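Pasting in a structure now, in structure tokens, and then I'll have a few things to ask.
Removed: one protein chain of the complex. Kept in place: all other protein chains.
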Amino acid sequence: MTLLVLERVTRRFGGLVAVDAVDLSVAPGGVTAIIGPNGAGKTTLFHLISGFQTPDLGRITFQGRDITGEPPERIAAHGLVRTFQLVQLFRDLTAIENVKVGCHLQTRGGVLTALVRPKGAREAETQVTATARELLAFVGLDASAELPASALTYGRQRLLEIARALAAKPKLLLLDEPAAGLNSEETRLLAAAIRRIAAGGTTVLLIEHDMNLVMTTADTVAVLDFGKKIAEGTPRSVREDPAVVAAYLGTAEGAHA
Amino acid sequence: MPDFSYLPQIALSGIGVGCIYGLIGIGFCVIYNASGIVNFAQGAFVMLGGMLTHVAFVQLGLPLAVSALLAILIAAALGVVVDRLVVRPLWDRNATMFVMILATLAVQIVIERLTLIGAGDQPRTLPPLTDLPPLMLGPVAVSFQLLWIVALSLVLIWLLDLFFKRTRIGKAMRACAINREAAALQGIPVSRMLALSFALSAALGAIAGILITPTQYTAFNVGVPFAISGFIAAIVGGFGRPLGAFVGGIMLGLAQAVAIVAFGAGLKNVAALSVLLIFLFIRPGGILGEAK
Partner (left out) sequence: MTTSRNIIWRDRLAAVAPALPWTIALAILGYAFLAGGYLVTVMSFALIYAIFVTGLNVFMGYAGQVTFGHNAFAALSGYGSAVLTASYGWQPLTAFAAGMALALGGALVVGYPTLRLKGHYLAMATLAIGLIVYEVAVQWQAVTGGYMGISGIPPLGVGGFEIMSDRAQLAFLLLVLVLATWSAMRLRASRFGRALVAIAGSEDAARALGIDVAHYKLMAFLISAAYAALAGSLFVHVVGFVSPEVFGLHMVVLAFTMLYVGGIGTAAGPLVGAVIISLLPETFRALKDYQDLAYGAGLILLLIYAPKGLAALGRLIPRSKES
């Protein structure tokens, strides 16, 4: 079964069509990248998929369930988790506390549980801490666990945000320009992390401008321009597609001849 | 059954007080649009308008017009002082919005207390601008002060509109409101624009205070209720153009008038606050803005 299906998804802002009847299918497993020039509607597409905006037309189906118009927290509960273009960490919390928040969906309990702390809840808390440590190690941040999130370098903050998203055990992970603002070394680490995530069974859908990252991590690439999907296929086929080249006018960042 | 025969008379004074609320509300909008801050010390400037005029007029013996002008200028200067001493340091330290609100509330307290210490707690009043008996329109008495209030308010709004649309400084202030960084890049001295917005807002508040004092009284503690009413006017008007806050003020004044007639004078404030809540819950964007 396809993991995520977009059918003729459209979003308008006044007279501007940000996303224009986009069809997309994401199969489980592997990494799919969405690329396109600035303003092509990629982040708006992410907002639509993750519930932060509602499509004007079209339908979004996740694991066979129609999620069009559902709020973000509900979509996350279904197993679809996203990161943000501008890192949205909980800056005053430590790195490990950030990741622990990610475990929210994996645990239960509210005010009463907090006050009474029954045995099950205490065990769950221990598990949460353990999971958080594992995930920090997974992205290479275990040494920074007790540092406030704001004290990390930008590249590490991105990795932290990904670790936090992974804590929610998503079936589909949406990464919005994860390489933005990273130097080449940090981007390498990021690419490796993305491949490990995909190898671990989580499907990844990412928006990116950095062509190196796209070429080395993605199995499938879809290209948006002016809100429309203009190409889809393997990284190589897309790179050589004349429509794609025209859209970028040959000025794609990081691309090389 | 409430006696609605009083309604026209009370509605008329509601319009008068509504103009005042509108002027105060415009003051809120000016600062908010320039800086994103809601200046909860606005009421203090309203109070100072009446108080300083009284001091100059009665204790210094200056002519009424001169006293009023002096009061307005001092209030404007004080507005700049508040901007420099309190608002700017907080802004530079990235204070949260809540801290800003609390700090301006503290400024309100400080100004109030200084006034209490300097001028005592006795209420004072000013003579009306025109010392003639009111005009009679049928059963309704229209005082000249009311006419002055409405006329001057309309003139002020027209002048403000011209200021923001036609003058360079006015346009610069609007630019700061829309996008501060872009304005700075254009060479607009943002810092001075902020100070100017405080000065302008304080002046408007002072004028409002001077206009309304002859019809009631002024004392060190009249600031807060006026500030709240002005804020309601600004909310109802949508925190945007001056005309919006003015319309909001009139609407508030009329709503209060209806409440006074229907429920008695005691519930005047509850009526005003309920209007505020209703707008916040249903249409925070105000009359001229978008519904949420």
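By letter and in written order, the chains are A and B; residue numbering begins at 1 in each of them.
The criterion applied here is as follows: a contact is a pair of C-beta atoms (placed from the backbone, for glycine too) under 8 Å apart; a residue touches a chain by one contact, two chains touch by 3 or more.
Not measured: the values here are computed from a predicted model.
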item	value
Per the touch definition above, residue among A:L147, A:I230 or A:V245 touching the missing chain	A:L147
From A:V19, A:A33, A:L48 or A:V81, residue that would touch the chain that is not displayed	A:V81
Option touching the unshown chain, where B:V58, B:L154 or B:L277 are the choices	B:L277
Omitted-chain contact residue, chosen from A:G58, A:P72 or A:G233	A:P72
Residue ranges of chain A at the interface with the undisplayed chain	50-52, 71-73, 76-77, 81-84, 88-93, 97, 100-102, 104-105, 107-111, 113-115, 117, 121, 124-125, 128, 144, 147, 151-153, 156, 161, 164-165, 167-168
Touch residues of chain B, complete complex, unshown partner	38, 86, 89-90, 93, 95, 97-99, 101-103, 105-110, 112-114, 116-117, 224, 228, 231, 235, 266-267, 269-270, 273-274, 276-277, 280-281, 284, 292
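Note that only the chains that are shown with their structure count from here on.
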item	value
Chain centre separation (chain A, chain B; CA means) in Å	48
